[in-house]
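Yeah, one chain of the complex is gone here, protein chain that is, but the others are all in their spots.
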Amino acid sequence: MIPAPAFLTNPERFMAFSRWAAPMFGAIAVILGLAGLWLGWSAPPDYQQSWTVRILFIHIPTAWLSEFAYACLASASLLSLVWRQLLADAAAQAAAPLGAGFTLLTLATGSLWGRPEWGTWWVWDARLTSELILFLIYLGYMALRASMDDEIKGARAAAILGLVGALILPIIHYSVYWWNTLHQGASVFRSGGSALAPVFFWPVILMVLAYTSAFGSLWLVRIRGEVWRRRADAAALRAARA
Amino acid sequence: MSRFSTLLARETALAWGRGGGPMVSVGFYAGVATLLPLAIGPEPARLAAIAPGAAWVALALASLLSLDRLFERDYEDGALDHLTLSPVPLELTCAAKCFGQWLATGAPLALAAPVAAIALGAPLSLTPLILACALIGGLAFAFTGGIGAALSLGARRGGLLTAVIVLPLFTPPVIFGGGVLSAFLSGLPWTAGFVLLCAYALAFVALGPLFMAAACRNALS
Amino acid sequence: MIHLETGKYAFYVWTAYGVSAAVMAVMVAGALAHARRWKAKFEALNQGQVRK
Partner (left out) sequence: MIRSLELRGVALSRGGRLLFKGLSLSLGAGEACALTGANGSGKTSLLRAVAGLAAIEAGEVGFGGVDPADARAGGLHLAGHQDGLKPARTAREELEFWSVWSGGDAASAAGAAEALELRPLLDLEVRRLSAGQRRRLALARLLAAPRPLWLLDEPLSPLDAAWRERFGAMMQTHLAGGGLILAAVHDPLPIAARTLEIVGPEMGA
């Protein structure tokens, strides 16, 4: 077995750990979020981007999280597939809806950010397009989970799909950027942070940390839900046979 | 090696289905290509602009549709058990299935692609290129689609689920193929895109069967 | 101090924050409800041993 810390491999220890860890991460998220927003909003309006930079405070973190959540999903899938960790399967299943949620948020805030500049609600910009395809991957993962009756087979099939997604994601990113340079020239987002005035550097960092710990908290809560679901299924089986 | 060639012959024959397989796929392809002008309007100028791209997307959809019986038939009637209990590794068997699928329906679709493109207004000069792209792209669609078909074994609504799983895997070949065709028409260099399309197809000819075999073993257990 | 007036882009900024707050709220509520529902279901099935 891999020498992982006990709370990662043993459901009992994980439930005890997450009982206090989930609210803790939630609190951290709120504190950092408020600090980030307060810092970001008290800075003088950045003249070039005027006010839309304030949307970036809530766009950049979700864009990062949509990828990070998939990385968590894929590594949990690998753990569940190779080392048959039940907890890892619960973690992968729990990460999918959150990742999809953050991807949706990225798309929404991205189009709102660009709207004043583009004049339209959606532009087939390289980053937004690959976010959209990432959303389709989350959808495919959740659809596969939802339509497999046998839990155990469904878990392994989803783990395999999780790994296929991890393999294809960088290829999709590359091909979308290649497609973008072919058809449109420069992308709308001038390579994210670098065009950001230094005064906004810290607020963005704080917001990214806040959102990441929010994800951590939500993920733990959802994994607890998945553990309870598996325990309920086991109890139902026992009751059926008793 | 005789086992593999016998298997490939069987898979191709099954996918060919006495002409039924390609007929259905090409029929669907022609159907989609016919719907487009009905929806967009017959003006040649407007149609010609989207002709190569539309022909390419319709090819991807047609390849997708001819996939759902790739593993399901053998899974349901028990043949997959016997195909697994053999010295030929399951990965190779899955590759043979996808290859047979490509030969029986991918190739005829590739022949139909130039016809559809020209019907929609693409210039005749595009024919050799779209034929080559359709052949290589068909290979990519078959081997990525095979992953979706294997993963959705034993699932409800298998065919539709395969499509939802597989469409993200189709985006790179759709991008590369579409890019090659539009670059060719506007006189830009198109070889880079074509090489990328070939690289993608070969990558999944190599990697796809690994995922398919794992998915089949999971479905059989 | 905090500059709340956001000029002509006020609509987009506030909509973005509103949408974000709403979606985050749904995600938090969904996660909590999911955990609570299955815990209750487990305890109902298990009556006896109530585990943390």
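Here are some notes:
Labels for the chains are A, B and C, by order of writing; each one numbers its residues from 1.
We adopt the following convention: a contact is a pair of C-beta atoms (placed from the backbone, for glycine too) under 8 Å apart; a residue touches a chain by one contact, two chains touch by 3 or more.
In this text the structure is predicted, and so the values were computed from the model without any measurement.
Taking every chain of the complex into account, the absent chain touches A, B. Touch with the chain that is not drawn comes from one residue among B:S125, B:S186 or B:S221, which is B:S221. Checked against the full complex, the one of A:A71, A:A197 or A:A234 touching the unshown chain is A:A234.
Although one chain is not displayed, chain A still touches it through residues 150-152, 233-234, 237, 241. Within the complete assembly, residues 2-3, 6-7, 10, 13-14, 17-18, 73-74, 76-88, 217, 220-221 of chain B touch the chain that is not shown.
Assume only the chains that are shown with their structure count from here on.
Computed from the mean C-alpha positions, the centre of chain B lies at a distance of 42 Å from the centre of chain C.
Averaged Cα coordinates give chain A a centre that lies 31 Å from the centre of chain B.
Touching chain B in their complex are the following residues of chain A: 81, 133, 136-137, 139-140, 143-144, 147-150, 153-154, 156-157, 160-161, 163-165, 167-168, 171-172, 175-176, 178-179, 182-183. Chain contact summary for the complex, chain A toward chain C: residues 15-16, 19, 38, 41-42, 44-45, 50-52, 54-55, 58-59, 62, 97-98, 101, 104-105, 108-109, 112-113, 115-116, 214, 218, 221-222, 224-226, 228-229, 231-232, 235-236, 239. Interface residues of chain B, counted against chain A in their complex, comprise 147, 151-152, 154-157, 161, 164-169, 171-172, 175-176, 178-179, 182-183, 193, 196, 200, 207, 211, 214-215, 218-219, 221.
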